[in-house]
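Heads up, one of the protein chains got dropped from this complex, but the rest are sitting where they should.
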Amino acid sequence: MVWVNDVIQGILVGGLYALFACGLSLMFGVMKVINLAHGDLAIIGGYIAVGVIAVTHIPVLWSFVIVVPLMAVLGYVLQRTVIQAALDRSILTTLLVTFGLSVVIENALLEFVNANSHSLGVNDAIITSSFSIGSQISIAYLLLLIFVVAVVVLTGLQYFLSRSRYGRMIRAVADDREAAQLSGIDYRHVFGIAAAIAFATVALAGIAYGMYSQFSPTTGTDTILLFAFAAVVIGGLGSLWGTLLGGVVLGVSQAIGAQISGSDEFLAGYIVFLAVLVLRPQGLIARRATS
Amino acid sequence: MTAVAETTPRSAEKYRVTRSRRNVAWTGLGALVVVVVLALFPYIVGAGTETILVQAFIILTLASMWNLLAGYAGLVSVGQQAFVGLGAYFVLILNIHNLSMFTALPIAAIGCGVAALPMWWLVARLRSGYFAIATWVLATTVLLIIEKFPSIGGGTGLSLPHTPSLSSAVLEAYTYWIGLAVTVLALLGVYLLLRSRLGLVLTAVRDDEVAARSSGARVGVARMLVFVVAGIGCGAAGALLAVSQLIVQPSAVFSVQWTAEMAFVVIIGGLGTIEGPILGTIVYMVLQQTLQSYNVWYLIILGLVAMVIAIFARRGLWGLIDEHLHVRLFPVGYWLWDPAINGRSRGLGLGRRRGGKHS
Partner (left out) sequence: MSEQGPSEPKGRGDAWTEERGTSDTPREPKGAAPSGLTSDEGARREDGASRAPGGEREDTAPGGEGEDRAPILEVRELTVHHGQLRALGHVSLRVFPGEVYAIIGANGAGKSTLLRTIAGLHQPTEGSIRYDGQDVTRIRPERRAISGIVMVPEGRRLFGSLTVEENLQVGATYARKGPWTIERVYELFSWMRDRRAQRTEQLSGGEQQAVAIGRALVANPRVLLLDELSLGLAPVVVQRIYGMLPEILATGLTVLLVEQDVSQALRVASHLQCLLEGRTTLEGKPSEVTPEQVEVAYFGLRTAPAGQGSEEP
């Protein structure tokens, strides 16, 4: 029965993974950019939060309010400048540039901060406490909260994309950039908005990760990027709910892997990822639209 | 009705097609001289310089392979460290079974080529971004699997148990020579590969894949061959790493940093040119030596420079030199000489990378 507890943990942590993944999915869906620095951006969000808290001593949960909008702006600027410049060359260039960005960010963090792990809010009661269902199941409030937040964010994003004017513009640009231009839409601006959303969600996820676990400069690529990618691939590109499903599948396989052998937690996830890549590259949920 | 003829009288015989712009014998001679001089180094310079040069050999070999993958075959792999690690571990395993590490090196390289086949099968159908991530995941998976075997050191690594009983100077010299051999073979291999039919196929695919396929080019086979060759090359470099370090640690040999360094070197030197990796390696070594005490700075600077060059000077430093001096050390394309163009004969170079689309 101890399995049940772990599986539930796996499902809940899948929400966090989905939150990591949706920004990646958005950037790829809209502009065909694979941002290899995506995980590092989550870590940057975490580090900024650490810094902000150290300076202002605000409660951890308030750090979101400052960091998330900040990262959104950073995303817009980075997209309009560096990433757009790389996009104008080719997709290959965007891969190279985002890879370079990732390495630069990590090493800069190693240089200017240190290599130690950081965590957020270890002393806050709400973050560390948990509740129990029956004798076997113990769920951390934090994890449940993260899952709820993830579902809310994903729902909100889905609503934004399908109902709002900007959401329509984003979908139009994703379908056909040139045709969107012919309708008067500046696609570079729309790309910027998409990047802003991606950066904001990944920063949110990064701070949440910092509360749930700990991060160091290399966590971005070691852990987060691969998880985000795995969630996107398993769930299928082009669907935010697929991303949630992918996150959950990843979380559950990791939980099961941890049960089999303590050190196999990540390995299990990667194997599932590779299996999906080979057997069904379009993911478990078929794509909604051709890209 | 007849079509209006439009001919300017030109004699067809006056066109020439050559493989290089000027006499390549000079370049070949120059290269030979360089190799001979390098081979004599152990008699001239100290062990410290040899170690540095072995590092350079490793990077140069890796860079040529990454250049082959990304610059010619369009395969951006962020997982070549898998082969670096596998090459090192093959040497370790063979050495544990009493094989000399020097003999183990070529076997390790071949072994990596074999290992490349199932890996290719896993990732072959994936498009560029997915391909990159898949190779990364594969490399990480290989690392995690290898770490589970305590007999080869588990998570902490293992020293080579059977090192030859030679003086350190001689050992260093042998390591150096074998490193030189690996690098020369790698560069030569890449050069010959690109001069061959395979090279033509790759260039065609690079310019327009659909057209290449419909004219009968076996694109899939060409790419697979490149992936395998790159596996062999990176495996050889990893084996060289093991030989030079005499210890194999998983986190070091499977580090994604290897791919970062390979990629940056190639981008800075010139993606899609054979000369590029050489130039890039020189830049890398200079940076690394000058910033040695500053730990991670050289990687930061390397990364930033690579990003800038990727955006603004797509063919890297060598591309800039090439454009202004029209020099090709390694002629793999064709030059068309049009007698109607007077003055300084400017051949139309074919077979090198245009600034065109590349997905």
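Here are a few things to note about the model shown:
The chains carry the letters A and B, assigned in the order they are written, with residues numbered from 1 in each.
Note that in this section contacts are C-beta pairs under 8 Å (C-beta built on N, C-alpha and C of every residue); 3 or more make two chains touch, one makes a residue touch a chain.
Treat the numbers as computed from the prediction; the structure is a model and nothing was measured.
In the complete complex, the residue from A:54, A:182 or A:279 that touches the missing chain is A:182. Although one chain is not displayed, chain A still touches it through residues 165, 168-169, 171-172, 174-176, 178-187, 288-290.
As a working rule, only the chains that are shown with their structure count from here on.
Chain A and chain B have CA centres that are 33 Å apart.
Contact residues of chain B toward chain A in the complex are 70, 74, 76, 78, 122-123, 125-126, 128-130, 132-134, 136-138, 140-141, 144-145, 148, 256-257, 260, 263-264, 267, 295-297, 299-300, 303-304, 306-307, 310-311, 314, 357-359.
By the touch rule above, chain A contacts chain B in their complex via residues 28, 32, 34, 36, 82, 85-86, 89-93, 95-97, 99-101, 103-104, 107-108, 110-111, 221, 226, 229-230, 233, 263-264, 266-267, 270-271, 273-274, 277-278, 281.
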